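Got a structure here, written out as structure tokens. Questions coming.
Omission of a single protein chain aside, the complex is shown with its protein chains in their original locations.
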Amino acid sequence: MAGHNKRIPTQHVVGFVLSIALTLLATWAALGSNLSTMWIISGIMILAVIQAGIQLFMFMHVVEFESQNGHVPWNMMFHGAVLAAIIVAGSLFTMSFGFTHNHDGDHQHEQHENDGQEQHDNGEHEGH
Amino acid sequence: MQLDEFFVTGEPLIYAGMVSIVLVSAAILFILTYFKKWGWLWREWLTTVDHKKIGIMYILSALAMLFRGGADALMMRTQLAFPNMNFLNAQHYDEIFTTHGTVMIIFMAMPFLIGLMNVIVPLQIGARDVAFPYLNALSFWSFLFGAMLFNISFVIGGSPDAGWTSYTPLAGAAMSPGPGQNFYLMGLQLSGIGTLATGVNFMVTILKMRAPGMKMFQMPIFTWSTLITSFIIVFAFPILTVALALMTLDRVFGAQFFTLTGEGMPMMWANLFWMWGHPEVYIVILPAFGIFSEVISTFARKQLFGYKAMVWAIILIAGLSFLVWVHHFFTMGAGAFVNSVFSISTMLIAVPTGVKIFNWLGTLYKSRINNTVAMMWSLAFIPSFVLGGITGVMLGMASADYQFHNSYFLVAHFHYVLIAGTVFACFSGLVFWYPKMFGHKLNETLGKWSFWFFVIGFHVCFFPQYFAGLDGMPRRVFTIIPEWMPLNIISTVGAFGMGIGFAIFIFTVVYSYRYSEREKTGDSWGDGRTLEWATPTPVPFYNFATVPHVNSQDVYMSLKEEGKTTFEEDELEPIHMPSNTGQPFIMMAFLFIASFGVVFEWMWMAIAGLAAGIVMMIIRSFDYDEGFHVEVDEIKRTERSTRGL
Partner (left out) sequence: MSSEELKTGPLEYRTQEGQMTIMGFWIFLAAEIVLFSTLFATYAVLFGRTADATPPAELFEPGIVLIMTFLLLTSSFTCGLAIHEMRRGSVKGLRIWMIITLLLGLGFLGFEIYEFVHYAHEGATLQSSAYWSAFFTLAGTHGLHVTLGIGWVILLLIQVTQRGLTPRTSRKFFVIGLYWHFLDVVWIFIFTSVYLIGMVV
């Protein structure tokens, strides 16, 4: 962005204040609030994504005037994020989901009950 | 550790291997010393950063690896044709199928294609080298040292024996103690670093170093496939890096990721492995598609039919390649819903692949085909690959996969796609671009002999395996029941046919080196369409004296019409080139030592090697070498002599 000749880097200061505020908000949401676990997890993950965006746009110059002719492959960051989602969600999907629904045929529900505590736990995580 | 634990003992075949390694090494040392070639080797090859030379070294190493992997294959086929002869015992058979798979995928297919990319892509886009020549040399040496580390395992310490997929818990410390499995982990890790660097390098090269005026949708299709392949490499290889590192932590440092104790999860390895492994399949097939497209359009003497559809098909395949990994372990029991999702995404891939098949057929339709050896390899690819692709869709059906899984049906399928796709493409591309690399063509008559032996041998070898698989023959067994005997004997005959084809190919190389006519023009086949044919042969180290302005898809065709060349005397300017350096070689040699230390769990050696490697990186950081300029006079002299002006 413009402004690299300015004495005071407004953008950096704003970014810094925002990231501190978001961190505190996330900490409060996790430890101080009375929200349900699912809301906490989805809420703080969204806050983390926003904070990553702040780093990317306000600190890392991912879009700036000087690089309009494409030294910064911002689309690679986008694809990286998509891949990250595929890897994490996909792994949880295949590696956890299955354990509550596996085993052959007709005994499925009984099996589900007897699946063992830790596997059960994993099945629940997938739900989030 | 005792010496007899260090060296593998008790196997006549391995003793023979040791003797031949010693003899070949001694012969090489003798020849280099006798003809005083050490300086030449260091100056011209070990320190080079020239993409063409690096490409040639990649291809030579890949051919050596093809020989090694092929020898493994023939040993396995011999065992299966005569299971009672006890040619190989169970343990040795396990080691051989493991090294066969690993060598062929990681150390043959990928380096071969990366070698062709190295030689051709900068020439196709009008660049004078890749974006990061130093990094390119680093990539090559990391691959070669990784390959060497993996290959010495059969004489030192013992080969890995858990299959190329290395599934845990079998591959874990509890069930596979000793250095064997560590060779797999460190060999792949070391060469994987280089592959990742290659991916970054080629992406930047293609995005930033195209000739002036060349738009993305004017790039030759091989360049396009290289770009997309690099994209897949960048996003897939870190997964392998992590998976290998986790298993190394498990085996060497006692972590519990994939173990049966400590609530580890062995199938997580399969998940991570195939999250890399499936994109890997496309890393070795997409460049092959690119090569076939180039060869077919050149020798059909037509512009590629449906260029844009082809490009979008490649992009779509690349995207889908990250969404199908679970089809490699449908039988894990992830449940009907998970399997259905991945079954559908798997079958979706057939759509863009089908589009490409019709592109090639459309290019051939009503064309005047010039039936050279390169073209024959490409023509043989289309029907053979379709057979492999169709059976792939069959395997993609999750319910049916429970029947096919781990049977010879699967073995036949992936050999049909990998040999008919990748190996045919390697031969086709090598024959096609051979004059550009070495200044003479390969003998066509001998080439046809090797082609027919290899292609017929291939079908005789693998077609029966579909039926052996449907008859219930599982993969990775060293002995079989009588019902499967006839099919297996046919298969073995075919395998030896392929072996003869390869031997003839090597003979062709030697024969052509001595007797082929030397090239006088740059456009060896007379029908060149893309920019690499506009350079003179042999290609000067700076590639292009002047870089032409590009405004069409088949650049060289329009240059020929306009009567222009890549040597416009009045436009000459000094050319900036990078200097040679021995650092990449030395750095990777140190990391090789470090990896060897990890393999044997000699931590002092690992730490020392790593420290030396880091020192090399620091030296690199302080290296402000600016390269050098080639003066106009020198360019004129070189161009006049190579162009015979």
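Each chain gets a letter, A and B, in the order it is written, and its residues are counted from 1.
Please note the rule applied: contacts are C-beta pairs under 8 Å (C-beta built on N, C-alpha and C of every residue); 3 or more make two chains touch, one makes a residue touch a chain.
In this text, all values refer to a predicted model and were calculated from it rather than measured experimentally.
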item	value
Touching the absent chain when the full complex is considered, from B:Ile54, B:Ile106 or B:Leu196	B:Leu196
Candidate in contact with the missing chain, chosen from B:Phe237, B:Phe289, B:Phe329 or B:Trp433	B:Phe237
Interface with the unshown chain - residue positions in subunit B	131-132, 196, 199-201, 203-204, 207-209, 234-239, 241-243, 245-246, 249-250, 253-257, 259, 261-265, 268, 271-272, 275, 576, 618, 621-622, 624
Residue numbers in subunit A that touch the chain omitted from display	4-5, 7, 9, 12, 15-16, 19-20, 23, 26-27, 30-31, 37, 40-41, 44-45, 47-48, 51-52, 55-56, 58-60, 66-67, 70-73, 76-77, 79-81, 83-84, 87-88, 90-92, 95-96, 118, 121-122, 125
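Just so we're on the same page, only the chains that are shown with their structure count from here on.
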item	value
Interfacial residue positions of subunit A with respect to subunit B in the complex	70, 73, 76, 79-80, 83, 86-87, 90-91, 93-95, 97-98, 100-103, 118
Subunit B - residues contacting subunit A, complex	207, 231, 234-235, 239, 263, 265, 267-268, 271-272, 275, 322-323, 325-326, 332-338, 342
